[in-house]
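Now for subunit A:
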Amino acid sequence: MDIKAYIALSLTLFTIGIIGVLVRRNAIIIFMCVELMLNAVNLLLVGFSKMHALSPIAKASLTYASDAQIFVFFIMVVAAAEVSVGLAIIVMMYRNVHTVDVNFLNRLKN
Partner candidate 1 sequence: MGNYFTFPDLLIWLPLLAAVFCFIAKTEKNAKTTAMLFSLVILAVSVSTLFFANDTKYINYNYVNYVWLKYLGANYFIGLDGLGRLLTLLSALGFPLIFLATSKSNFKNPAKFYGLMMLTQAGLMGVFMAFDALTFYFFWELALIPVYFLSSQWGGEKRIQATFKFFVYTFAGSLLMLIGIIYVYLHTDARVFGDGTISAHSFSLSSFYSASLSPDEQNGLFVLFFLAFAIKMPIFPFHTWQPEAYDQSPTAVTMVLSGIMVKMGLFGVIRWLIPIFPAVSPELKNGVIFLSVISIVYASCVAMMQDNIKRLVAYSSIAHIGLMCAAIFAMDQISIQGVMLQMFNHGINIIGMWIVVDIIERKTGAKKISQLSGLAASAPVLTILFLIIAFANIALPLTNAFTGEFLMFSGLYNYNKWMAAIAGIGIIISAVYTLNMVQKVFYGSVNAVTKEVNDVSLNEKMALIIIVCLIFFIGIYPQPLIDLTKDAVNNLLLRIK
Partner candidate 2 sequence: MNNILKLVWLIPVLPLVGFLINGLGRKLLSKSASGFVGSAVILLSFVLSLLVFLQVKNGNTATIHLFNFIHLDSLNIAFDFKIDQLSTLFLLIITGVGFLIHVYSTAYMHDEDGKDFAKYFAYLNLFVFSMLLLVMGGNYVIMFIGWEGVGLCSYLLIGYWFRNTDYTDAAKKAFVMNRIGDLGFLLALFWLISKIGTVQYDEVFTIANLAKLSPTDLTGITLLMFVGATGKSAQIPLFTWLPDAMAGPTPVSALIHAATMVTAGIYMIARSNALFSLAPQTQTIITIVGLATALLAASIAIKQNDIKKVLAYSTVSQLGFMFLALGTGNYVAAVFHVLTHAFFKALMFLGSGSVIHAMGGEQDIRKMGGLHKHMKITSITFLIGCLAIAGIPGLSGFFSKDEILAGAFGHSVLLYSIALFTALLTAFYMFRLYFITFRGEFRGTLDQKHHLHESPKAMTFPLIILAILSVIGGYIGVPEALGGYHELAAYLSPVVKSAEHHLTHGTEYMLMGLSTILVLATILFAWIKFKNYKIEGEEKGLGKFLQNKWYVDELYQTLVVNPFKSVSAFFNHTIESKVIDGSVNGIGKLVNYSSRQLRWLQSGQVGAYVLLMVIGMLLLFFIQLFL
């Protein structure tokens, strides 16, 4: 496969994630869209890692093609941590105002 296919796919998913952030007002959905964005990145990184696996220059420069996959691993780790904090924040807000609409709280502006 050409790497462009992966780039296109990944960017499409990424953009869908962005659009999701833009158009939804439910904090949880927005958060899920962010997760989608992260996954798009993951996919791309893996794709690149497999692309570099074919590249002679990369081999010659003594780097590991698995670096990118390890990066993906770390992204997942971080995402997990973020989810725990993020959901905690959303829950906290829900406790206070009984909604997860991000536009409901609108005291900070201008």
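Inclusion criterion for the candidates: all candidates are chains of the complex that A comes from, given by their letters.
Miscellaneous remarks
Convention: a residue touches a chain if its C-beta (ideal position, glycine included) is under 8 Å from a C-beta of that chain, and two chains touch if they have at least 3 such contacts; residues count from 1.
All figures in this text were calculated on a predicted structure; none of them were measured in a lab.
Per the touch definition at the top, the candidate among 1 or 2 touching subunit A in this complex is 2.
Residue ranges on subunit A touching candidate 2, taken from their complex, read 18, 21-25, 30, 102-103, 106-110.
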